[in-house]
Structure formats: C-alpha cells, structure tokens
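Report on the structure given below.
With one protein chain held back, the other chains of the complex are shown just where they sit.
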Amino acid sequence: MAEALLAIDDLRVQFDRGEDEVFAVNGVSFSIAEGEALGIVGESGSGKSVTLMSALGLIRENGKIMAGTAKFQGHDLLKMRPRQLEDIRGRDIGVIFQDPMTSLNPVMRIGDQIMESMLTHQYAGRREAFERTLQLLHEMGIPEPKARFRNYPHEFSGGMRQRIMIAIALACEPQLLIADEPTTALDVTVQMQILALLQEQRRKKQMSIAMITHDFGVATNFCDRIIVLYAGQIMEMADTRQFLLQPAHPYTMGLKNSIIEIGQRDRQLSPIPGMAPTLTEPPKSCSFASRCPFATERCRSELPALREISPNHHVACHRAEEVLAHAI
Amino acid sequence: MFYAKFFAKRFVAIVITLAAVIAISYIMMYCSPGGFMNTTQLASSLAPLAAQDPAAYQKLMEQFQLRYGLNLPLWHQVLLYEWHTFTLNFGNSMQNPTLSIMSQLKTALPISVILAFSSVVLSVVVGIPMGIIAAIKRNTWVDYLVTTLSMFGQAIPSFVLAVIFVLLFGVEWQNVLPVTGWGTVPEAVLPVVSLAAGNIGVVARYMRGSLIETMRQDFIRTAKAKGVKYWPLVLKHGVKNSLTALITVIGPQFAFSVVGAVWVENIFAIPGLGKVISTAFTNFDFPLAITAVFILGATIMLTNLAVDVIYAVMDPRVKLQ
Partner (left out) sequence: MAIAVSQSQQSVRRARKNSPMYRAWQRYRRNGFAVAGLGWVILFFIIGIIGPWIAPYSYTYADFLHMHSGPSWQHLFGTDTVGYDVFSQILYSVRYALEIALGATCVSFLIGIVLGLWAGLSGGIIDMIVMRAVDFMFALPSFFFALILVVLLGKGIFPMILAIGVPGWAGYARLIRSLVLSMRNGEMVEAARALGAPQWHIARRYMFPNVVGSMVVSLAFGIPYDLTAQAGLSIVGMGLNPPMPSFGNMLAQAGANILGFPWLLYFPAGVFAITLLSFLFVADGLQEAFNPKGGM
C-alpha cells in the first residue's frame, strides 16, 4: 500500500440540535493513499460528508469534533489554527459540492471565482491566473473560455456549472480532491461525462480522490477502494473488486443487490426495508441490527468491532463469516 | 432597444399613476365641505386684500373661477386641472395670490429632496456596518445591542425624536447645534438624524438578517473550501450578495423619508416641500397642496425607478422588465 496522504483516525463528530445531540460520526478510521480513488458510500445522514468536511473545518457551527485525528501529509488538520487550515483548503485539498445550482456565487463572474482560489493562495499572479483559468475552462470542456470567463453562474446549465466547480477545485492542482456527491444533482448523461472528466483529470495529475456518494454504482465504477458508512460508523472497507465479489456485511449485500446500472437518477439507495437511524446517543450495539435479516441477540446488545477478515478487507459485523458463506 | 422599452413602460405607468392621484385629489377636494375653492377660507385669508381693494379682490376671485373652470362640469374641471398640471402650468397659490406655485416649489423641493436623500444615505452608511457587525457577532451582546437600538429607531417616529432634539438642543445644550432653519450643514444635522434613525434601524435589521441568511448559503461553503480568508469571505461573498437584496428596501425607505420630511420640516421650521404641503392643507389652499403632492409623488416614483435600475446593475440575475 502506498503512503497515506490523508489518515483519519477514530474521528467523532457531534451536532448540537438544542434539545438533543446527534452523534453523526462515531469513531471512523481510514486513510487515502496517494493517487488512490476512495469511495465513501452511505445513505443520507450516514455521516459520509460530515467525516471529511469536519476534517476541513467546513461543518456548521453547531458541529463539534469530539475526538480523533486527521493527518494530512503527517500534519493533523484538526489541531490546526483556522489560518493554517485556510492555507490547505483550496491549495492542497480541493472540494466539489453536490449542487452546482447553489454552490457558485451568483453575483460573481465565473472566471473570477476560479481565479480567486489561485490569487488567495498566491499560486499565480493575476496574469498567469487568468491564463490558467482559460486553460482550465478549456480542459473542462467549456467552449469559448474567453467569452465565458465573464459570464455569471445563472448563464450556465447544471452540468456546465459542475465543470466550473471542478475547475475551481483543481485550480491550484491539489493533491487530494474531495468530491461530495458530484453527480447527484445532474442528468444521467451529464453524470457520465462529469465522472469521465474527473477520471481523466485524476490520471493526468496523479491526484487522490475521495468520492462521497450514495450511489454504490458510481463508487464501484469510479473507485479503487470503498468504505461503507452507516450511522456514522464504518460497516465495511475493502477493494472494489472484493466488494463486488464478496460483500461481507449484510448492509453491503443489500447495496450491491440494488445496483442495476450506473447512474440511475431516480433510484434512491434503500435496498433494505426501514430507515437509517439518527443517533441521539453513542451506539452500544450494531446500528444496523433493526434492519438486518441476520440479526441475533448479540447484534442487539454488543457493538461489533471493525475487524480484518481477510487482507485489506475490514468488516464490522458479528456474523461476517456466515454472511460471506451465505453469499457464496 | 430593450432598455428603451423598459423605460417607456415605466414612464407610462408613472404618468398614469400621477394622473390618477391628481384626479382623486381633485374630486375629493371638490367634494369637501367648502368645495375646491373654499370661499370662506379664502375670504378670511384674503380679508386684508378685500378690505383694501375690493375690486382687485373681486378680479382675483374671477381669475380663479376661470382658471379652474369652476362653473364647468366636474369631469371637465378634472381634465382641465390635469392639463394644467402636466404642462407644469401650476398657476398661483390661493392663499398668497401674488406668489406663483412654481416659485414656491422651486425653492422648497430641493430642500425636501436633500433632506430625504441625506437621511437615506446616512441610514445606509450607518445601518450597513451595524447590520454586518450584528450578523457576524450573532447572539453576543454586540448583536443584542445593535438589534435593540434598531428596534428603538424603527419604533419611534421621526417627529418624536425631532421634538426631543428640539428640547435638548434648544434648551439643555444651547449653541451646540441649531434647532431651526436650513441652509448650513449644522442646521441639517438634527433633521437628518431624526429622519434617519428609523431608516438606520430598518437597514441594520435587514442587513443582519440578510447576511446571516447569505452566510448559510452553499456558495459561502464553496468559497471557504477554496481557502478564502475570513474578511474577504464576509465582505466579498457575504455582504455583496446581501447588498443586492438590500437595494430593494431603499425605494420604500426613500418614500418613508419623504413622509418623515413633512413632519420634521414642520418641527424644525424648515421651508421645504413638507412645510409647504402642511400649510397648504391647513389653509385649504388646494392648488398648492395637490401640486406639492404631485411633485413629491413624481420624485418618489422616479427614485423607485432608479433603484430598480441599480438593482439590475448590481445583481446579474435580475432583468429589467
């Protein structure tokens, strides 16, 4: 395994909702290697976005990081002062958000929005930044970059806006790109184009990508390795091939069975009856037990630890071996 | 071409509105107990003239009769009056027949416009920073102080503040600032401040709410993810977006200030249009009153038009139509 670019260890995040606390991330540990594409899969509310956004200091004010470390190139992001974190955001780590309709500043020319990150980090001078912006727009497949530079976000389609988002994220050539549901808000054909574009950029620039998605299909197509999150905990972590061949967690099995074809927009990820829980106290037993067809008394009373059942294949399930056997 | 159409449409709307205002005012005054030419009232205010020179008085009355077509049917009178007004042929004041209405308005209008305009400018200059500070220090004592002050400003009408100022600066702290008159900067301070207080409150509260709302938007998170530092984030992304929304309250603010000017001018004895209006109404000098309302109405509507244009310039998503 290559050297870890970002290593998150035992991360715990809580949100204060006034009357109660929500335990959004409950002891998540994983790492992203250099050049690796990691998929983080889960339903909405599973803590998949919060995990990475909290490391970057991008969660709402009512969110608190209770414990853990997030080492980026050996430095703990969680211990950094806001100033230091600002230097890393946008320069070393780029982020793409889900909704390109609302994620761009409506009263700022798109060219200026792309240039802003380069100028902020003194990555390039004004002249250079302008040239590079045109280059980026060209690379992102936006026709007539020079004319489009001066346009505002509302003058672009959703897919085009997402390309602009990617240009913003890639402006300073980050080592890590966090893509938070980058295709969810887009039409199916556009989804494919955006994923292809991301894949191409990743190859060219040798960067790592963390792909946060609720679409298991997107993750299996795009990523080298996948993490499945549920109720703020890792359920299973393995290479994509392993996931497709031998899912060892009942939840993952459900996910896998729900794939029909990549990028079907209307299909929500709810392979198993029931809803994902919102934890208002720390988990003491398996959070998935109430929806699990294999659940036993032990699952309802004892929290399963994440264990390595075969090399590089980690599962948090008391009955992983039986599930594996059952699947085969 | 596109803009020409927009402006043409707006001008037509303004003219129709003003014509309706004039017609309604005229008809109401025609129906008022003394009629449009309130003879009893006129007789008393023109009594010295009547005593001095009965022939001249008689001639004056006939002139008025003729000018306003008072023996014609009502609809004809209204049309006649509309024609006079839109050709800016305002005629003479009834109460002071030697003075043309035009000459009175010429000196009075700029005073009221400057008064209202400076109060809006002051409220923006003070209110916006107050709102920004309250928003970024949300739920701290700074925020509570700003919010409470804004509420005070908003609730207490300009005339109450004006009267209090007159007392404080006319009696307690004499010679600090003049409490009557108009023409110098010190003379303008108290009227403008009492007029602006309410607007400051509105602007500060609006700015606070709008900025808090803006800072929750997705594009703010995008900017943060780009590594934009705190102050550029608040000013370039947050405030700039909130300002476009704030523009929309400037129009109503100006209209509000014009009404406030009518009050404040009466209290500080400022010879502005507001003072002219109130004397005209209390003396039943209807031609002067209607003309003054007409002029103020036109000013307010043209200001609103200007505000809409500024809004479209500031927010690229807004199209003039």
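Note that the chains take the letters A and B in the order they are written out, and that residue 1 is the start of every chain.
Criterion: a contact is a pair of C-beta atoms (placed from the backbone, for glycine too) under 8 Å apart; a residue touches a chain by one contact, two chains touch by 3 or more.
Being a predicted model, the structure only gives us computed values, none of them experimental.
Colleague: Quick one: jot down which shown chains the absent chain touches.
Modeller: Hidden chain contacts in the full assembly come out as B.
Colleague: Just one of B:S45, B:Q217, B:T248 or B:S278 touches the chain that is missing; which is it?
Modeller: Candidates B:S45, B:Q217, B:T248 or B:S278; residue touching the omitted chain: B:S278.
Colleague: Using the definition of touch stated at the top, determine which of B:G69, B:G209, B:P232 or B:P316 touches the missing chain.
Modeller: Checking the options B:G69, B:G209, B:P232 or B:P316, the one contacting the hidden chain is B:G209.
Colleague: If you put the missing chain back, which residues of chain B would it touch?
Modeller: 17, 20-21, 24-25, 28-29, 31-33, 148, 151-152, 154-157, 159-160, 162-164, 166-167, 170-171, 205-206, 208-210, 255-256, 258-259, 262-263, 266-267, 274, 277-278, 281-282, 284, 286, 289, 293, 296-297, 300-301, 304
In this section, only the chains that are shown with their structure count from here on.
Colleague: On a C-alpha centroid basis, what's the spacing between chain A and chain B, in Å?
Modeller: About 55 Å, centre to centre.
Colleague: What residues on chain A touch chain B, complex-wise?
Modeller: Going by the criterion above, the answer is residues 56-58, 82, 86-91, 94-95, 97, 99, 102-108, 116-117, 120-121, 152, 154, 165, 168-169.
Colleague: Could you pull out which chain B residues touch chain A in their complex?
Modeller: The contact residues of chain B facing chain A are 217-219, 221-230, 232, 236-237, 240-241, 244, 314-317.
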